[in-house]
Structure formats: structure tokens, C-alpha cells
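This is the structure, below, for whatever I ask next.
Every protein chain except one is present and positioned as in the full complex.
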């Protein structure tokens, strides 16, 4: 039984994480930390937990991690980095869902977020794309869970980067449900009345998740330029990332490459010549990837997943399972 | 040509009012007042005006109403009451879309909103339900436009109140699109990710629009208890108010009563034994009312309208037309 | 391990039932019967089952129920009645989710649906409102699962009918998500482009589920007139039924009555003076009921549930659990 704490438990990702951990057969949540909702019952915010959880949110200063094995951070940028060092010193495993430890370079981090307060920890962090880093995750004490867009892009493109099969720039036209922007009250464009029936691209001059994607693909050997444009869907949940790129001559059908690379993965389904649908993945930890040849030598690879689960809380739980020797699908089997 | 100013032009109602007035053949908007968006182009916020309007929002202190005939307030409670006295003294017509001048009683107002700073103006205000108060509106200099729920309830029930045809408590189960709650960033429940696929009642212990409805029905002679429960729809726009009440014996079919009362009204369509649909009214200034007999002696009367148009900005323009001797449908003919 | 078959497995209710039964720890589905999709893989239609189920739909004539303990019907009216007799003769338990065996009277059935082909079986059918008929369900071989609206209305009103606490007509303003109308291609009004942003009442001259509600309330001792008007929500799932009625003098707060009546029920949550939200119940087998006093002597009781689960497939599984001596929450614990 993993003793866990969730910091930032009242945001969308934190709520989903709370739900998954409370229902997890081998985990127990000792603290649901949220300054904003301290004192309020967790089940009020996460109705799915009504009847399953009587705990209340507590303020950060009231959480005592001494009995915890793992501390999850589902916090805005800049929070986890300030606590991680002390927790690691106490022998805790830190599973960070924020961007704080995703990038190798403190300089690149600073360019997109803020000055990094714990750059000395960056080399210690394992980038927690579960399917690609099991061995490292199993031994890590600081796990940086990938962003939701970055997870989709990695699942779609890593097999091609690793095999050197791309032959030119990769265009990723990616779409996210509105929950991907967080539970923020400072952006009118996230209001129902503005996004209902709407669709738009955003951050077309550069998105802060792009360096993370480039780092992942480069580490696998990829050297093609990546063009990434995110869009906001009139849907609550889901990532739908469509990658277009030229294939090297003699490359097999892209679905073959994907199927080979992700063979046996319990949370990845690959289909040839069939596009995934968001409705197939929302609510579960599974990603669906469809791939087809397009035009003369082009490939289309589409990855769909639930941004709050496989793209965040689910992958974090998957990493906890790997780290603590629990069966990898424990607590994640619900198909959504 | 009516020279107009819109105060509070960057909220949902203010934006709709800006749109209607800019396109109105006999009105000109001289000032779009919004502290929050001062300096920004109006057409950026109201894309419908792109190409039709080059003006910018201005701060309240930069607006000069000396050349204006009418000043519209699409502001939160408590704003219009602080400016109305001075504007009236300058001979301006004040058309208030906020609740400030809707209630006859400053005490009732204080109970639901805040202390009233200009109670001496309340007797001067004309309650601007266009169809019921044309003669008074035509001579008024302070017009209090009804709330969106109150407009729907009045259109549905006034004919019965006026004829003494209700025989017991009236239940109004009313639903509103999310824009009815305003462009507010302090309420997470208005976020797309929370209201998509959701539905809920709210304010079940009492809604601040109820005194306005009771005042209207009582003024018409109604003496039945009113039970009013609002709900939030997963839709951007629209009011759908279903009223259930026992009919006096020998009362005609309720659609007959409605058709008689609203005969000739350009913006009211009455149907017997046919429920309206929101999609029939969204985008225009028309209300649709359907009525049926239910059970032994019951009536069902359903009024549907666009909360931002007939329930707010459209009715305000209709009142401006009446006040300034312009054809009542001018600028309001677009069917949505 | 209950050996089961699902007839009508490709409609919305059938798909949900297939999902619940495949994931149920003590059930096994031997046949997924669907003429329309015979030969197609079940997991293609029910993506939640991808990886959990390799079976294919089969045509009715290819299903062999000899090894089955329970046969579920998630079929249009008129189908289950033609097979039930033979299945009962073979000692099978028939769990019918269609309306065929809900009404005691073949004449009333004929008025709303079609001639009943097996009226002799009606006395044998147990009306399967799980919480109210456990003892009968445990011994039944023909279980008629309540309709989704009727389930919500029964949960909201049975406690008051049973105690004689209503003092006049009951108004139920009920709303359903679009899946409640079924997976039908003969109704353009169910198309996305027509219902998005829309809302409407329907069947205002009488809904075929009303006799079922009246039968249930009368059986419990209720004698108040019931006025029921259904509406279509722009949401995929959910029933939200708001009941308004006068309370007898000295009646306790309606939430007390509800809490007392449904005490200990694992799938019913009662709240005083707090309205439920669809988002709290969609995806799970739980109903939430909120109740408040309204006006002089009025009660408001709102029941919210997932139409496809607690209002259909979930309740059917709950009944199977009761019937076969399995823990009642088995396979139904997922909170949604």
C-alpha cells in the first residue's frame, strides 16, 4: 500500500488524480493539499468520490509527509521545484505532474516559465513517459510526468524518430479539450458561453510544450523539424494530435512501425488506416493511435488520449505503479 | 438619429447592445464605455462588428454624454443608480438594463442587492416591459428594462394574472443559457469544462429576480403564489421558462388567452399545444410561447426567448425605439 | 458466475449493458445479440471494451440460450414479449429493460405501444425498482426494469406517496439527455446540428412513461394527480427530474423523508437544500436527490441520475445481482 499525498488537489488534474488514487487498490491518500479549498470535503469537489472518501482538503502547512511514500504535485509551474529538494532529502518519491522537471535545461525552462529555483535537481529527474522509461522510472525518486500534448506527440512520433524514418519537417496539428487549460478563472475564453460551438488555434507563435517534445524526439534520435500548433476544442476533455510528415523511402506502413514499437503495451491501441475518436479514449488511461499513408510519401499519425488521465493523472499513477512494483495497470483498468 | 452611449459595453449584454445599436438604422453609438477594455477596439471584442465599427472602448471618465440623447447601462447592480440622477438632470434618457431601478421598493432592493443610493428616483422609473408599458415608456426618461427571467415569466403569465384566471400556486421551472450569468471570471462553474454536459438548479432557496416577477404579476392583478426555480443549461444562450398552474373553471384554452392578450405583437408568437424550442428564438428579439392544458384543470405555458436579446439588449433597443418615436421593430428585425 | 445474454446489444442501453456485464466480476456474456451489427466486433461499437472483449455480435437466430442463466432484453417495445414465454419455460431468468412488462394492464400497454402478445405473463413480472422490491426481485424470473424517467420519479416521490405527505397535484418537469431517445436514425431532431444549443419540451399532450409512474405511486398509496412534462437537454446523458408539490401540514422537511426512506441505500444520496448536478451522476449507478421547502407549503424534490446506467443498464445489473445472490454493488461501484 503506497502512502501518498496530492498537492494541488483541487485543479482538474489534481481532482482526477485524487479520484484515481482513492479508488486504487494499492494506494492510500493521506493528504489532499489545496490552499484554495482547505477545510472543504474532497467529495464536494470530486463528486465521483462521494461515498468513497470522507477526507477534507488541507492547507500546505497542515500536510505532514512523514508517513508518505510518494508526494504528487499537480500544481502550477514553480511550486514543485520549491519543495522537491526537501522531500527527496527525506527519502520521499516526488511524482511531479507540473512542468518543473520536464526539461533538461534550466535556461530553456526559464525562457518559457520562470527562473528555476532548483536546477541542481534537473539531472536527477526521470522523464516519466511510462512506456519508454520503465527501467529508469522503477528506480527514480523524482519523476517528471510529461505534459498532455507532449505525451500524445511522443506516442505518435517516437517510433519514427527512433528508426530515423522521417524525411523532413513534421507538422503536428493538435487539439485539446478545454480542461487542458486548467481550472482558471482569469481567462474569459474558457467560459462556456465563449467556447461553446467555438474552435480556435492558439499560441501560434510558439507553445511552451514544444521544447519538451523536441527534447523527447531528439533523445530518441529524431532530427526533423517539428511544427506544433495547438487548438482549443469545444469539448471538456481529450487530446487529438495529428502528425503529418514525409516518410523515408522504403519505410513500412506507419501503422506497422507503431505496432512494432508499442507491441504489448496495455494502454496503447494502434490501428491502420482508421482514425481514432476522442469518444473512444475519454475517461480511461488508454491512447489510440491511427496511422495511414497520405499522398506520395506522406504519413499521417493521429494519437488520441484523455488529457487528464493518460496525459496527466493516469500516467502519473502508472509511474507510481512502476516505481513501487505494483502491477502497471492497477487502478487504471477502467475503460472510461 | 438617436445619439447613444453604452456603459458596460464589454459584458455579454453590453456587447449584444453594442452590436444592435451599431447596426441600427436610426441610432449612433458615440461612446462604448468599459473600464476593463478601455483603449481596445470594440470590434475585437464583438467580432460581429468587425468592418462595421472602428471605435474603441473608453474609460468612464473619458465619456462625454453632452451630445447623447440616451445612455444605456449594461452594468452590474449598483452602477447605474450612481449616475442616473445627474444624467436625468442633464435631460438625458437613461435606459438601464441592470436591476437598479426595476423594483419599486428600495427595501426589497437592499435585501437582494445592496443599499440603494438613489431611492428618490425609483418612482420616476418606468418598468420597461415593452409590450405592456408602451405609453409610459414613450414618455419616460428613466426606463428600467426587465431581467431576462422576469421578461419570460411576464410574457407567459401576465395574461392570466390580468384576467384572474389562475387558481392556485404557479410553479415556474426556468432554464437559462450560461451567458445569463454574465462574463464572470469569479465562478468556476461557468467554465466550459464544468458546464459541458451538465445541468443543475441553482438558488433554490430564493432567486433575486423573484421579487421583480411578483411585483409585475401583482401590478396586473395576480394574487397567486409564485414558485420560481432557475436552472443552468449547457447552452450559451436562451431562457426557457415553463409555468404550471391550475386554471379557473371555465377558463378558455390557455393559448387563447395568450393569443388574445398579445395579439398583433411583432415579437411574440403564440402556439397552442406545441412547445417552443430554444433554437427557434436564439439570435432574435422574438419570444415564442406555447400553451397546453395539462391534467384535470392545469395549464402549461412555456415562454422561450434569447436572454441577451429579448431578455436584455433587444428589449432595451425596443424601448429606445418606443421612447424616441422610431418604428418599434427598427434594428430588431433580424430573425436570428 | 452468471451466464448472460444481451439481446439488443447495439443500442445505447444495450451497449452500456454490454460494458457493465463484460467488466462484471461475476458475470459472463455468452451472446451479444444484434441483427443490425451481426458479425461485427462488439469492441468496435463499444470502444470501452476494446481490449476487454473479443466477441462479435450475433444474429438472434444464432444465439443459443441453453447455457444462459439470464437473458437481458434492451430492445424496442414488442420484442421481449415474443420471446419471454419460451425462455421462462426453459427456466431462464428474463431481465427486460424494454417497456413490455412494466405495466400491469395489457389495455394500458396497448394504448401507448401496441397489442400485447403475452398478457398472461404480466402478473408474473416483478417491477424491478431495485431499492423497493428486493425481496420480489430475488425470487423473480421475469423482471421488468423501470424506465429512466420512471426511475427518477419513483426515487423522488415514493417516500412521499408511501407516507401520504402530498397535498395536491404533483408537477414533474423532467429533462433527459439525448441518448434517452435511443440510437435512432428516423428522427432529425436528434442530430447534433439540431440539438446543439437547443432545449425543448416534448410530448406535452401525454408521455407514454406516465402510466408507469402513476402505477408505481398508486401502488405505494399515492393519490395525488401527477403532471409530467419531459424535455430534451443538449447533453448526451442524464435524467434531471424536478418535482414540485404541496406538502401536508406538519410534514417534515422533505429531505428528512427522503433520507429516512432511502437510508443505507448504496446508490442513493440525499441532500437537504442543495440541488444535484448531472455532472455528479453521469457515468455511475448513483442517483442524487436534493430537496427543499419552497414557498408556503411547497416541496421541491430533484432526482438526478444517468439515464443509461441507474435508469437502465445499471439498474438491470443491480437486479441481476439481487436475483442471483451476488453483492448488490458488484460491477457497479465505479463512481463515474
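Chains here go by letter, A, B and C, matching the order in which they are written, and residues are numbered from 1 within each.
Here, contacts are C-beta pairs under 8 Å (C-beta built on N, C-alpha and C of every residue); 3 or more make two chains touch, one makes a residue touch a chain.
Remember, it's a predicted structure, so these values are computed and weren't measured experimentally.
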Residue among A:141, A:173 or A:256 that touches the chain left out of view: A:173
Which residue of A:88, A:188, A:294 or A:330 touches the chain not shown here: A:294
Chain not shown: contacting residue from A:69, A:194 or A:328: A:194
Among A:235, A:287 or A:322, residue touching the chain not depicted: A:235
Residue ranges of chain A at the interface with the undisplayed chain: 168-169, 171, 173, 175, 177, 194, 197-202, 204-205, 225-227, 229, 231, 233-238, 240, 242, 244, 246, 273-279, 282, 290, 292, 294-296, 298, 300, 302
Touch list for chain B against the chain that is not drawn: 19, 23, 47-52, 196-197, 266, 269, 277, 279-281, 283-284, 286, 288, 334-336
Interface with the unshown chain - residue positions in chain C: 12, 177-179, 183-188, 190-197, 234-237
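Note that in this section only the chains that are shown with their structure count from here on.
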Chain whose Cα centroid lies at the greatest distance from that of chain B: A
Innermost chain by mean C-alpha position: C
Magnitude of the superposing rotation for chain A and chain C (Cα, nearest 5°): 180
Distance from the mean Cα position of chain B to that of chain A, given in whole angstrom: 45
Multi-partner residues of chain B (at least 2 other chains): 177, 194, 197, 234-237
